[in-house]
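Up next is subunit A:
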Amino acid sequence: MTRALWTHLVKDLRIEWRSREAVNSMLFFALLVVVLFSLSFDPQGAFSRDIAGGVLCVATMFASVSALNQAWAREIRHQVLDAQRMAPTPGADMFLAKVLANFLFVTVVQVVLAPVFVVMYNLRILGDAWKLALVLPFGTWALVANGTFFAALSIRSRNRELLLPLILFPIFMPALLAMVLATGSILTGDSDPSLWIKLLFGYDIIFTTVSLLLFEIVLHAE
Partner candidate 1 sequence: MKRIAIGLYAAATVALLVWGYYQAIFVAPDEATMHEVQRIFYYHVPSAMSAFLFFAVSLVGSIGFLASRRNYPEHAQRFDAWALAGAEVGVVFCSVVLVTGPIWGRRAWGIWWTWDARLTTTLILWLIYVSYLLLRRFAAGPQVQTLAAVLGIFGAIDVPIVYMANRWWRTQHPAPVFFGGPDSGIKDPRMLAAFGWNVLAWIAWGVLILGIRYYVERQSQKALAREALEALNQV
Partner candidate 2 sequence: MKNSTPALLVLLFAVILVAVAYLWGSHGLAQMDISAQLNHKFLVAAYVLTWTIQFGYVLRLFIKWRSQKRVAARMDRDGR
């Protein structure tokens, strides 16, 4: 871990600690999505296990978009981003620090949300519950790494808040599919989720590498 990365990470965490904007808004939004789905489908028994994985993933996905939009909007104010473009540290450090910070935020949201979720959907996990500790971080990483990258990509466009989900969701779809199916098979205990965990892992590796390679280009696009 380089020093630049550490500095960026500490800075992002400190800003978030002082305002707690991102985590609070994400948490409330995800809660709303969970409640809305629970209201519209009235989940009970086996049916709730079938849809719970999907609802959790989609709720996290929608919630994190708002936070990801904020991630770079902070840097735009007072031309901070321009200053950082001129700094002699590699852009990849800044990117990785942002991803780590957002990953932490989304994970916090998921940890807080999980009990609510179990209550609302009357869940009893039939598969290996510990595998969730692999699926959720991998899926979150896929979402956050791509989301941070695309947020940086769309930051200088008109109506960027609208653009981010439009370009993020199509690319994120295979990871979402793997995440939903893995969570579903853990909750129902019907099938083995290891294939989907491997797919998520591969997706993470591939897209994190590509993002790190291409981030410099996006940062310095003029």
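What we mean here is this: a contact is a pair of C-beta atoms (placed from the backbone, for glycine too) under 8 Å apart; a residue touches a chain by one contact, two chains touch by 3 or more; residues count from 1.
If you want to know what made the cut, all candidates are chains of the complex that A comes from, given by their letters.
In this text the structure is predicted, and so the values were computed from the model without any measurement.
What touches subunit A in this complex, out of the candidates 1 or 2, is 1. For subunit A in complex with candidate 1, the touching residues are 150, 153-154, 156-159, 162-163, 166-167, 169-171, 173-174, 177-178, 181, 195, 199, 202-203, 206-207, 210, 214, 217-218, 221-222.
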